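In this view, the complex is presented without one of its protein chains, the others remaining in place.
For subunit A:
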Amino acid sequence: MANMQFNYFGKMPIVLTCALFVLGLLFTAQTSAQTKFSIKGRVTDLDGKRITVSIRSSAGMAVPDADGAFEIKLLKLSDTIWFSAVGYQRIYRLVKNENELLNVKMTEAIKELNEVVVETGYQTAKPNEINGTVAVIDEKMLNERSGTNILDRLIGQSSGLLLNVGKSNGNPQNTTNLSVRGLGTINGPLDPLIVLDGFIYEGNIANINPNDIENVSILKDAAAASIWGARAGNGVIVLTSKKGKLNQPLQLSVNVNYVWQELPNIGLLNQMDNNDYINVERQLFDEGYFNNIITQTPYAALTPVVELLSALKNGQINQATADRQLGLLAQGNTRQSYLDHFYTNALTQQYSMNVRGGGAKNSYLFSAAYDRAKDETYGMNNKVNFHFANDFKLIRNLELSTNIYYTNAVNKSGRPAYNTQTVGNRYPAYLNFADPSGLARSYRSAYTDTVAKGKFLDWKYYPTEEYKHSYSKTQNQEFFANVGLKYQLMEGLNLQLSYQYQKQDLNTDNVSDEESYAARNLVNTYSQYNTSTGVVKYIVPRGGIMKQNFQTVSSQTARAQFNFNKLIGVHSVNAILGAEQRGADTRASAFSRYGYVADPLNYGLVDVLNSYPQYLTGNFGELGGDGALSSTRYRFVSFYSNLAYTYKGRYILSASVRRDGSNIFGANTNDKWKPLWSAGLGWKIADEPFYDIPWLPVLRLSVNYGQSGNVDMSRTALPVVSYATQAVTQLPFTRIRTINNPDLRWEQLSQVNVKLDFELATQRLNGSFAYYIKHGTDLYGNAPFDYTKWGSRSELVVNVADMKGRGFDLDLHSRNLSGKNWSWNTDLYVSYNLSKTQKYYNITGAGLYGLISGGDMISPVEGWPLYAIAAYKWGGLDANGNPQGYLNGELSTNYNAMAAEAATTGANLQYMGNASPLYFGSFINTVKWKNLSLSINVNYKLGYQVRKPAISYDQLINYGVGHIDFANRWQKAGDELKTNIPSFSYPNIANRDAFFYNAAINTMSGSHLRLDYIKLSYGLSTAQWKFPFRELTLFTAVQNAGILWRSNPYGYDPDYARVIPPTRQFTFGLRASF
């Protein structure tokens, strides 16, 4: 603890320098002229009540008296006088005459349209009341992108938020792939915390109807997030749903849109030429690669080319037939076959409506939505949402609010996706899925046609039929409701009690009917054929297979919270104090049925205990009961408090503290608790009496520090075992899950944040700049241990790792043009983040070697970024087409020795760069002309490296996966001057292949600009037209419109270089309100 703080003070000079710089700017700007004039007046709120206002002129400041009367000195006439108060709109008055009596009424800011409100989930605040850094995304911005998932709509609408494309960390708590301000952990959970209407949302984020969301607040720094405690280390995304308002006439809104997507461009996946492909298979066959398979497992599937070559070799066909058949195969095209038979244009239809309104005592909202989506492989996703919200003023001082949500989502699998259809575990490039003789998926047809004298079920696989007989269907029903009571105890103090219940049922059916290959294959595998009687005995009954999973998650949260909000003279206090109890229970079960028939519904019984011979291999196997039962529960208790104290409306001191307890299994009670805190200081420089920069009327500096944490519930201090039943012995056994590790602690993440908010006069330009340093200590990391003590692992997870991240977020909003019919606004978001490992143990050797296969996953190596790529220095091809690297500084093709050097000194490696964008953000321009509005968003990601797709001869030989570069390979002497693609050789030299794959030439810069969307909308209002609508907006958009610029010369989309790139989506829709 002390050590960590010390580190922080080590960083303080940066913060101090920053603050001093601003101070210096101010003091030089300050003038010390004589005052000549003064003016009098009175300032109150709209009801004529006195409020704390700061009044400023060129000469200084004034504070109104108890009745709101004031007098202020002026330097000159005319002069501008500013009136500002927390929660009220700023007012400027031009004074030309000293005798004028100014009567100013301040309007509450909240009542103004588009006023930004920050929702922390525990309280609602105005941005200038808190010191934390929070990005607020309003409804208009949420509507810029279409999509059925609310998180998709956040992309590009804020700084600091990054969608990590192509990263695959094996972490169960990494479902959103979103990161807020980079990383805060190495092996801990990566998802930001999602909060809906003040409660942690544990359900499936796809269940939330995006049209129901009024605004989203992203809590970025520790001061903002620490109120959420132990799970806020990765930032918090607070969703706030729409509500009715008091005294609002009934209002009906309707939203309809269609999103149509282009066909995926599978052709972009650089495959090799069919003739080349067939020649490689021929070469492998001639060299005897397939001999082992043919002799050892004569039943195992071979690719069509190998079948032909084998038949030719055995004299079953002649050369002419073989050549003709090979010629026919060369015309096949697996990719085209995928497109023809399995792919379509994805189409999403979204319909939603809401009714809202309110009277003097209550307000209500009812919304409903229906989404119907067909994905690119005909998978269906249908979703229905209902939301019902009511607020009542029950009696004086008592308010009641209720919310009920219901979601029913049904997903059904479609057709096979790219790269799922294999022949004997290979991926031939020349398949035709509609071939009536089927595909030899696992077994050769020569075998399956004659097996058991044809008494077995058809053992062939028909790709274009299989999906009709085998599918999975998931139904997800979610219900949750919350109720809140707010009682005004005295002026400025209220007590809020709230409770939420949530229940989610997830049912999955995996059905393979009796005609499916999956079912036929299983039945045949265990069938026994009596050669003398010709009778087939079925161990697995004929019919289909149905596997079902049921999961129910229910959670309950109860909260009691005091809110205190009081203005005493020049002191303003805003505080909350609360306690919360939250529990989530998950129960799951699964079972399988064999011999399943849907109509008439029936199923058979199987022996899951005894082992039976498998027909082709002769090995014995048990079917095994794959039913499962589980029951888990999490319990949290939290106490929290947040205090903001404002002095003279200029100095804001804030602090929060929270203590979380949870039922971590196997922990000692004391370790179940974790205290977290934050503190911040805000200074509204522009409100100082000495401040005199008229063109910069808003300038505010805040500095804060906070701690949040991460807890991984699976890591414990006592040995923990889980029960299961051994399949063979049928005895219950206990598997050791974790061994006693009494030294484990919670991960600790602290963050320092310095933020400057500014706004130019006439609000032409406003924005904020925030600089932060994140420091993760006691992070979970692996440390080697003597596994003589426990052989299960060579490394144990302990709190050994440290990381540090730093970065900035810049938000700029500019009104470039604003005329009667015209307006042009620009929003610019710039984020920079670099997270480095500070302390970690790597058994594979220190340094760059640990990054050699990096890029897709967090690869912690001390002193290097968490996502980074290193590569072998490239020395070109030698005269025989072998790739060359360096060994002891000399060109070499000794791949084993080079690998050894890389692992030890690492001298033959070079650091290629960060593998996650250093700079990213978006640039949004919105132009309006009368009723027409056009917005264009350009996203950018800069300063990172990605792996370039490259040919792997290992993949080609062992899996039949080719690459277009094959055609450019070294083939004859002299080619080394023209190409960097090594010669093809068999047998493959694994380390040569690995060297080439990991060489510097196979990485590329990922920097690019992407046209994220162009949206055109046309709005009509009753003011102009006689319509039944109050408002009608028609809109159309192109999403993911294309890459504008990329720095790699190969034409790859760097985020999707090795997968099918997403295609353009076209949206058409209308929004109307009545």
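Following the convention adopted for this analysis, a residue touches a chain if its C-beta (ideal position, glycine included) is under 8 Å from a C-beta of that chain, and two chains touch if they have at least 3 such contacts; residues count from 1.
Definition applied: contacts and distances are computed from a predicted model.
Colleague: Between "FIG152265: Sodium:solute symporter associated protein", "Cytochrome c1", "ABC transporter ATP-binding protein" or "RagB/SusD family nutrient uptake outer membrane protein", which matches the UniProt record of the unshown chain?
Modeller: Missing chain, UniProt protein name: "RagB/SusD family nutrient uptake outer membrane protein".
Colleague: In the complete assembly, which of A:Thr617, A:Thr762, A:Ser818 or A:Ser1047 touches the absent chain?
Modeller: From the options A:Thr617, A:Thr762, A:Ser818 or A:Ser1047, the contact with the absent chain belongs to A:Thr617.
Colleague: Would you indicate which residue among A:Arg635, A:Lys648, A:Lys873 or A:Lys948 is in contact with the undisplayed chain?
Modeller: A:Arg635
Colleague: Touching the hidden chain in the complete assembly: which of A:Gly454, A:Gly791, A:Pro1028 or A:Pro1049 does that?
Modeller: Checking the options A:Gly454, A:Gly791, A:Pro1028 or A:Pro1049, the one contacting the hidden chain is A:Gly791.
Colleague: Touching the hidden chain in the complete assembly: which of A:Arg737, A:Lys804, A:Arg1030 or A:Arg1058 does that?
Modeller: A:Arg737
Colleague: What is the set of subunit A residues that contact the non-displayed chain in the whole complex?
Modeller: These residues of subunit A touch the chain that is not shown: 288, 292, 295-296, 489-490, 493, 495, 497, 558, 560, 562, 579, 581, 583, 611, 613, 617-620, 629-635, 637, 639, 661-666, 669, 672, 713, 718-724, 726, 728-737, 739-740, 784-794, 843, 896, 987, 991.
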